[in-house]
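One chain of protein is taken out of this complex; the other chains stay put.
Right after this comes subunit A.
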Amino acid sequence: MPEPSKAPAKSTDVANAGFSHLATKASSGQASKNSTDFLVLIIDVNPLSWASNFSLSSQASIASRELESVLDAILIFLNAHIAMQHENGLAVYAASLGLAKLLFTTAPFASKGDLGGSSEAIKSKPDANTYQHFRHVDNAVLQGIRKMAREVSEKDQTDTASNQATLGIVSAMSQALCQLNRLTMTDQTGSEQSLSGKTPGTLAAKSSMSSRILILSATPDASTQYIPMMNCIFGAQKKGILIDVCKMFGDDTVFLQQASHLTGGSYFRLDEQLGLLQTLMSAYLPSRSIRELLNLPNQDEVDFRAACFCHRKIVDIGYVCSVCLSLFCEPRPQCLTCKSKYPQSTLERFAQENQNRIK
């Protein structure tokens, strides 16, 4: 950080207005712990879903204008997050069709050379009216997304059919988890060195970093992503990382609902585009330490029901292959996934049970 003091900037004057009491509460309550908050923001900039959402109402140019207004809101939110506490960390990923990119990170180990490509621009033209740190973030995110949009459209022209199905969200999530893992590791060794004299040093070191991932989602679920997504969720769960989800538009995604439910984050579906900034500031800005005092939006009912592999029917009582754990809604002689054959005796037993039930 270039300056130790929190210089108020134009954009965050407004943004932080209602939150000063929260920030002071956080710093006074957790001062002894010195908990830093590391936020990973994943922005879904999948052009297909953005276009399809806004093409219904009007032309395609609306979509890009919408994206810009959303980005404005996001930048205000990011600046507010940095301004909340001096030690707060931040990483921003953009996820698009089949690729995910790191746009900005404050992680000390990461090479910042070619992330946004914006460092030269800043050096050449320091702006007296903006806090340098905010400028770094803004430039990196905006230019990163611009660059990415260009890449995606180029890629679309060269090979159209290849990467259509895969989404970048899971890739971004896994990259974010890797970075958080690395960060907690360096954090622990760093604080162990500094706290080597004190006995509860290791405990404090472990709890000092609280990290969360906020996903701004726009794209519906892709069923091929189920297993990687679940693995990411369990990885986050094990590491104690929250996953917050803000669904900007479109239908609810069941996977992300499960993600936020399993990791203890909050899921919110935005009804009104204009409410994005307010939602971000009021629901997702407060750090983890004061979250427990707030009544955050949460989904009441998470769909954990299982769907069978054969007809995609929701089942109460299913038949599971012991080899590959595929789920079927009715007994069948052979597994659809792994082709293993089931013994005749079990099939007969199930048939008999079913007959009994019908009687």
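Side notes on the structure shown:
The criterion applied here is as follows: contacts are C-beta pairs under 8 Å (C-beta built on N, C-alpha and C of every residue); 3 or more make two chains touch, one makes a residue touch a chain; residues count from 1.
Here is the rule we use: contacts and distances are computed from a predicted model.
Missing chain, UniProt name from the options "RING-type E3 ubiquitin transferase", "SSL1-TFIIH subunit, factor B", "Ribosome biogenesis regulatory protein" or "Ras-related protein Rab-31": "SSL1-TFIIH subunit, factor B". Screening A:S223, A:Q278 or A:T346 for touch with the missing chain picks out A:T346. Think of the hidden chain as still there; on subunit A it touches residues 102, 105, 107, 109-111, 113-115, 166, 170-171, 174-175, 177-179, 181-182, 185, 225-228, 230-232, 234-235, 238-239, 258, 262, 300, 304-306, 315-325, 327-328, 331-332, 334, 338-344, 346-347, 350.
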